[in-house]
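In this view, the complex is presented without one of its protein chains, the others remaining in place.
Which chain is which? They are A and B, in the order written, and residues in each are numbered from 1.
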Amino acid sequence: MSYDASARQERGTVAAHASDRTFWGRLASWAPYRALVQVATASPRRQFVILAVFPILWVLTQHLGPMLQMLRVSLTDAYPVAANVEQHFTFDNYVRFFGDSIFWMPFFRTLIFAAAFTFCTLVLTYPVAYFLARHVSPKNRMLLLLLLLIPFWVGEIVRTYAIMILLGNTGAVNMVLRWFGLIDRPIPFMYTSFSMGVGIVYLTALYMLLPLYSALEKLPKSLNEAAADLGAGAWTRFRRVTLPLTLEGISSGCTLVFLISTGFYATPVLLGGPSTTVFAETIAGFFHVAGDEWPTGAAFAVIMFLAALAITAGFQRLMSALRKGDTK
Amino acid sequence: MTKLILNRRKFLNTAAASGAVLASPAYLRRAYAQGGEVNIWTYNDFVPEAFKEQFESETGIKVNVRLVDDQGKQFNLLAAEQPNPTVDIMTVAGHRFLQFIDSDLLAPLDTDRLSNWGKINPTFSESDWATINGEKWGAPILSGMEVLAYNSEIVSPEEAQTWDTLFSETYKGQTAYVIQDMMSIVMLMMGYDGNMVAYLDDPAKAAEIVEEAKAFLIEKKPLVRKYYDGGAEVQQMFVNQDIVLGHSWNGPAAALINDGFPLGMAIPKEGSYGFVYTYNIAKNCPNPDNAYTFLDAILSSPEIGAAMTKASGFISTYKDASNHLSDLEKKSTSFPDEELANLQFFRAEANEMKYGLVDPAVEAIKAA
Partner (left out) sequence: MTRHNRILLSCFYWGFVAYVFVPLILMVTMGFKDSKFIGFPIKSWTLDWYASVFADSETISAFGYSVAIAVLSTLISVVVGTWIAVLLEGRKFWGRAAIFGMTVLPALIPGIISAIAFRIYARYLGIEPGMGAIVWSHAVHNVPFVVLVVMARLSTLPKSQIEAARDLGADPLIAFLRITFPYLVPAIMGASIFCLLLSFDDFVRSFFLGGYEPTLPVLIFAKLKSGMSPEINAIATVALILTAVIGVWAERFTRRMNKDS
């Protein structure tokens, strides 16, 4: 034991005696506990190791582990392994994706839809965030923001169902249109990419709104005023000052929304139709319907994850390049 | 083909004729008082709520129902759970029997333990598909068929006499079907054997036919509103007027008719397929005694059969069940003879080959 530690221990005993009656005092002077603490804190290094071992093990086995195991399974020909079957290493599951064009449609559809829905979310929430951050007094701001947060506490399934009631042929929108005599026959909104888009934007709007709001809130008002003094119009001010300075918020919001959008399963199943089958449904099919083909499903999930990562990484680089270009 | 086909008309006639009204027997007065539970995988409305409550209160056996909407999914679930399944009784469509038996997922049914076995119409209980490897594998409860259902305010009965209407430009975006079932029907439309039994010795020909049917459905994909899975989905789409015409099982369609919805149904002239739902006991099931108690109880009275028909719209396999139906319900569960002449039953002999080809084709159609 180092001098420092033993001295501290010494003082510790004194302090413990002083507050003997409290729970903590009793704990601190309880012999087994003291022995344990002495061993554990013998050196800063040991202390750090004890603190660090569990988190490191946890993130390795629980956070990274599932992804690695999925990667491993995607490279085998049989999983779960039956009693008398031998498991082999193979790239066949990946070859299957690139070899069979029927899987490309849902794959690219997913990426294109996710990008389009992300863009819609951005366009829709930016003015809302802008209004909240720039035109509302700080006192009311939280209240108005809170108002928007309430629906987002409600789960994915419930909100998807709510959209079904809104858009169905006997849904609210069609009923209102009919009331005003604008249509005779209901407009078939449901089971299209439109209904799916309305649903997904509804589910993801918050993840866009919050980063945008915090980016806009940080923006000093004086900048805009200065630009106005220099004679810049409202649109120019927005384009040259506000937008560039909120690129970071846009970038993180879009990344988040894009990643979330690619992962939806229930919403496309419930709101989508024959022409909107997304890759999530294809992947799920390998685990549910068309016989269990876990390795293929795993390979497809890996492909999708890598594609989504690559796109978001590319997007973020683009955004940071834009940011640098603008501040020059 | 099967005895079922030969006796089909006779069966339906018996069902329509009136017979002696059976008093509801005191099937549970024996007070089994076994307690415990019984786990059932089945479709919506296949266990009448009133029956379930009575059964639970009189035997103390808790009935856990898990809804299934797809035979393939049910097969995968059970296969994954073996050798220690959580389910006791499951609902298998007769033509899917073989797949379950071959994979050793079902226990043979000991009909001696079912005192009410004789209350099933022998057309179903004694038909050839019901006996495999010399054993009985399930208790038939409801019978159904693939029909063309249509909103009778918009589509005429004449139009419903052919499956072609389902693929006509007139009703673009207003149709729906179950792809898997439609594959068999499309093969039939094209003049092939949708059961694929005829091609057992010619896998190349079989693959060609499936490919042709697949190409047809992909070509017609822009016309369909929604591929669906469950009977209630098609009901909802009819009610919402999302569709005016669709392939359906007769059960969900009949249930809508009984609710007063302007719906018609037909067995089109190209023909269609029929099937029988059975209750089966899973191999190594956790509560076999309770499962037999439940089966015997549910078979005990034609009234229970009629209640299942009322709720599900499928045709009861119980003797004299139709005596307990209203006129409208009777009407919605019977078909004209000339239409029935076009009906054949699903057969299981070629299932392994058939679904080996059809399942990937279904995925491909969905993805296209």
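Rule of thumb we're sticking to: contacts are C-beta pairs under 8 Å (C-beta built on N, C-alpha and C of every residue); 3 or more make two chains touch, one makes a residue touch a chain.
This one's a predicted model, so the numbers in the text were calculated from it and none came from an experiment.
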item	value
Touching residue (missing chain; options B:Ser168, B:Asn240 or B:Asn284)	B:Asn240
Residue of A:Tyr94, A:Trp294 or A:Phe315 in touch with the missing chain, whole complex considered	A:Trp294
Among A:Leu149, A:Ile183, A:Leu223 or A:Ala321, residue touching the chain not depicted	A:Leu149
Contact set of chain A toward the excluded chain (per top definition)	8, 11-16, 24, 27-28, 37, 40-41, 47-48, 51-52, 54-56, 58-60, 62-67, 69-70, 73, 79-80, 124-125, 127-128, 130-132, 135, 142, 144, 146-159, 161-166, 168-172, 174-175, 202, 205, 234, 259-266, 270, 280, 283-284, 287, 294, 297-298, 301, 304-305, 308
Absent-chain interface as seen on chain B, which is shown	39, 44, 64, 66-67, 69, 86, 229-233, 235-236, 239-240, 259
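We take it that only the chains that are shown with their structure count from here on.
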item	value
Residues of chain B defined as touching chain A within the complex	70, 72-73, 76, 79-80, 173, 221-222, 224-227, 239-242, 359-360, 362-364, 366-368
Footprint of chain B on chain A - complex, ascending	102-103, 105-106, 168-171, 186, 188, 190-191, 273-275, 277, 281-282, 285, 288-292
